[in-house]
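Heads up, one of the protein chains got dropped from this complex, but the rest are sitting where they should.
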Amino acid sequence: MGAMAPRPLVEVRDLQVSFVSREATVSAVNGVSFTVMPGEVLCIIGESGSGKTVTMRSLLRLHPPRRTVIRGHMRVGDHDILALSERAMNQVRGAVISMVFQEPMTALDPVYTIGDQIAETVIRHEGGSRRAAMARALELLNLVKVPSPERRLRAYPHELSGGLRQRAMIALALSCRPSLLLADEPTTALDATVQIQVLIMLRRLQEEFGMGVIFVTHDLGVAAQIADKVAVMYAGRIIEYGSVADVLLRPAHPYTLGLLSSTVHGQTRDAEIEAIPGSPPDLRALPPGCSFAPRCRFAVPPCTAAFPPTALAGLDHAASCLQIEAVRGAVPAHADA
Amino acid sequence: MSGALVEAPPAADARAQGVPAREAEPATRVRGYWGNVWQRLRYDYATLFFLFVILLIVASAVFAPLLSPFDPNKASMAHRLKPLFYHDNILGTDEQGRDILSRILYGGRTSLLMGIVPVVAATFVGGLFGVVAGYAGGRLNTIIMRSMDVFFAFPSVLLAVAISGSLGGGMVNQLITLTVVLTPPLCRVAETSASQIRSMDFVDAARASGASTVSILLHHVLVNVVSPVLVYASTLVSASILLASGLSFLGLGVSPPTPDWGLMLSTLREAIYVRPIVCAMPGVAILLTSIAFNLVSDGLRQAMDVKA
Partner (left out) sequence: MNTEAQGAAAPMLDQPADRGGRAQPMLIAQGLKRYFPIRGGLLNRRVAEVKAVDDVSFTVLKGETLGVVGESGCGKSTLARLLMHLLVMDAGSLIFDGDPVGTEQGLSLRDLRRNLQMVFQDSYSSLNPRLPIEESIAYSPRVHGMERGQAKRIARELLQRVGLRPEYFGGRYPHELSGGQKQRVNIARALALNPRMLILDEAVSALDKSVEAQVLNLLGELKREFNLTYMFISHDLHVVQYISDRVMVMYLGQVVEFGPVDTIYAQPRHPYTAALLECRLVVDPAGRIDTPPLVGDPPNPINPPSGCRFRTRCPHAETVCERTVPALGAWNGNTAAHLVACHMAHPGSGHSRAAPAPVVH
């Protein structure tokens, strides 16, 4: 893989996003850089307010332009996202990059049938007759394993169950064979038995289509299920990046470690869960230095002076922390690893 | 660990655990909802300007006796239908030679009365019925809302004319007419918002604590219904002024010698080809007032639209 060094599908460099209002300026993303190779699944893990969704939406330029300041560089395929005209961006949306949302009920148009919505997207981006587009819609519904797809083609979003709606949403997102799929917590609202079906299907489709996928989630279990690479975000920065096994089994950043130990997962019943104390910083007034330092049990004085540089914790595994060694020492040995 | 932001050694004190670092700072002052609304209004200069305009209009009506250059009812056959800036008659005179400016100042009293009193009355009546209907739901809701629908079935002007026609002219009857016309829409707004509140978990929590319906209505429903109703009511002020002017214009409102903007328009109508600008003056007053009220209520809506 290293020898061929193919060009990454997505390259984001020093992305900064802030939202400006009369009351305050919220720095949601503060210098995020990452790459996604073609056919790779990157999971961005983070809690609410970490900037994971904002980062992903920036790739589609979905933020209200008048109140958002975006800086940095974003490239997807051959498109320089921030340099595109609004018109060119509309061609990119749906065709090159498409997105699956958490709540398909709000993302699908309630007054059109599922078939109409897929066919319309196909016609808009690829042209062709309505009939051919409908045939394609049927094919797509088959692909995402919607039972009795002929009937569902004529169904309105509210007539479908949550799981079927999300499948329809995915079919819509895949309708123009995008090279990059953005997924914003697409399974969070689903029941566990349905969630696993959708995750397995997404993984299979991703391999079939050879798409790059950026998958945003707060659930470490979901990341373990679907990711190749994982980026952990905190207060608008990626604080750890690496392969899914490295990050989840051998975390190098105290926040990742804290997330892992506070995820309820077979702990003994009488012991307290090792929770991270405190809550995330105020994005309107970020402290200098590492934003996690006030909550960190490994923190040393230099942590609050300047944001720690990114340090390698292994091959293709990096963390922004001065205390990687100490964190490594505290990682519980995995019985199954 | 250095820095004042560090709250407490982790896990040392269970009570400190939930206290996030930032709350230790002298955080933003607690303002409360109305405080926040005022904060937003304070920087909304357009709304403040029109609020000032409304205050000016109100003041000019209140102090009409001091401000008016002439007696509004003093006719003069010699000075009929004079143009703008005719001697001391800055806005000219009407078909009976009465000073237009004085009549507009005095007329503001009637018009503002017609704009505000029916809206306040309708807010109380409609709000009460709406909150009860929305919270109770079921059959009571059906009864109240279907009765309101009967009024909704008619265009408001037609309804006002019909009621006014059957009650007869006069100021009190006009107030009653306007109140009846304005009640159903306010009731609908209150009902919609109360029935939304009804389904909120905090209402269930209050019920689960054993609170009575009256207590829940007072403490939980009313406070949440007030702002949408208030915003909507403020948009109705200008509608009410226009409606009142319309009724007066048709001769269904206050009776002739009393100065009233709508009535003035009606009587000056015949002179429209002689002194078009003078004839339009009461209309300008109506326009200015209703625009001011509309814009202020728009600003109010924005200020009250706090995500909370």
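By written order: A and B. Residues from 1 in each chain.
Here is the rule we use: a residue touches a chain if its C-beta (ideal position, glycine included) is under 8 Å from a C-beta of that chain, and two chains touch if they have at least 3 such contacts.
Please read these numbers as outputs of a predicted model, since none were measured by experiment.
S.K.: Which of A:Leu220, A:Ile238 or A:Ala252 sits in contact with the chain that's absent?
M.R.: A:Leu220
S.K.: When the complex is taken as a whole, what residues of chain B touch the one chain not shown?
M.R.: 14-20, 23, 27, 30, 32-33, 199-202, 204-212, 215, 219-220, 223-224, 306-308
S.K.: Going by the touch rule given at the top, which residues of chain A touch the chain that is not shown?
M.R.: These residues touch the chain not displayed: 47-48, 147, 161-164, 191-197, 200, 218-222, 224-225, 227, 244-245, 248-249, 258-260, 262-267, 269, 272-277, 279, 334, 336-337.
Criterion: only the chains that are shown with their structure count from here on.
S.K.: Just the number, please: Cα centre separation of chain A and chain B in whole Å.
M.R.: About 48 Å separates the centre of chain A from that of chain B.
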